[in-house]
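Yeah, one chain of the complex is gone here, protein chain that is, but the others are all in their spots.
For chain A:
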Amino acid sequence: MALVEIPHTPIRRLAGALSRARRTGKGERRGEAARPASPRDNWRIDDVPRRPTGRLFLINLLLAVIVALVFGIGTAYLAVDRGRLFGEVRLGQWTAYPTAGTPDADPYSAATTARTGQIPLGKGEGLAFFADRDRSGNRLVPSCDYRLVGQTPPGRLWTLTSTDAHGHLMKTQAGRVALDSRDIVRKPDGDFEITVAAQARPGNWLPVGTSGPLTLVLRLYDTPLTTGSGLAEIAMPEIFRGQCS
């Protein structure tokens, strides 16, 4: 480091004082008075400033404060921006956040709710499930067709819609952006099959937008899941990937 070249730095003063002390020790043996006096040799321990590392202290303090602010605010921003961290309930490919938007929510979830201005469903209203991956774990994309097969948990009404990665609705070819339990054609055993695709498909079709990755949102209204029976052992529709273009 080039510190040695900088005159009057505290470090150099300290180093000078130390080396002088060593020299003084030798000098006493040899006879100090014989050595020519240079300005540097006039330094005594008393010349060293009371706070020997004054400037270094400031630099260190500044560094620490910058690190604290960048690290603290940066991680807080990321945590709040990336969405829910805790309190998730996973059922197959679907995830729900039953405590989000309630006074029981964890601080991260509360911050996300507040910052995005979301109004979640209350317990007495229903519960929203989100899916952004298919059964094999691949991210849902609009260039592929998907089949949702199976049943939903009990509830009076459910609606299925899709959003982009930021939770916004997307314009679709068909104009409509949702499908609900009243529109659905079911098999005799009560199961249904829904095709999620950007282009029109026969049968139960949820049209989706064409930009960016997809998130499917299944909202169950008036469901015993939130009011009593709990979320374990509930059948949710499985998401299979079909053809991709």
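What we mean here is this: a residue touches a chain if its C-beta (ideal position, glycine included) is under 8 Å from a C-beta of that chain, and two chains touch if they have at least 3 such contacts; residues count from 1.
In the analysis below, contacts and distances are computed from a predicted model.
The listed choices are "Urease accessory protein UreE", "Phosphate transport system permease protein PstA", "YwgA family protein" or "Putative membrane protein"; the UniProt protein name belonging to the chain that is not shown reads "Putative membrane protein". Residues touching the missing chain, restricted to chain A, are 1, 3, 11, 53, 56, 60-61, 63-73, 75-77, 79-80, 101-103, 105, 107-108, 110-111, 113-126, 128, 156-157, 159, 161, 163, 167-172, 177-178, 180, 182, 209, 217, 219, 221-222, 227 (touch as defined at the top).
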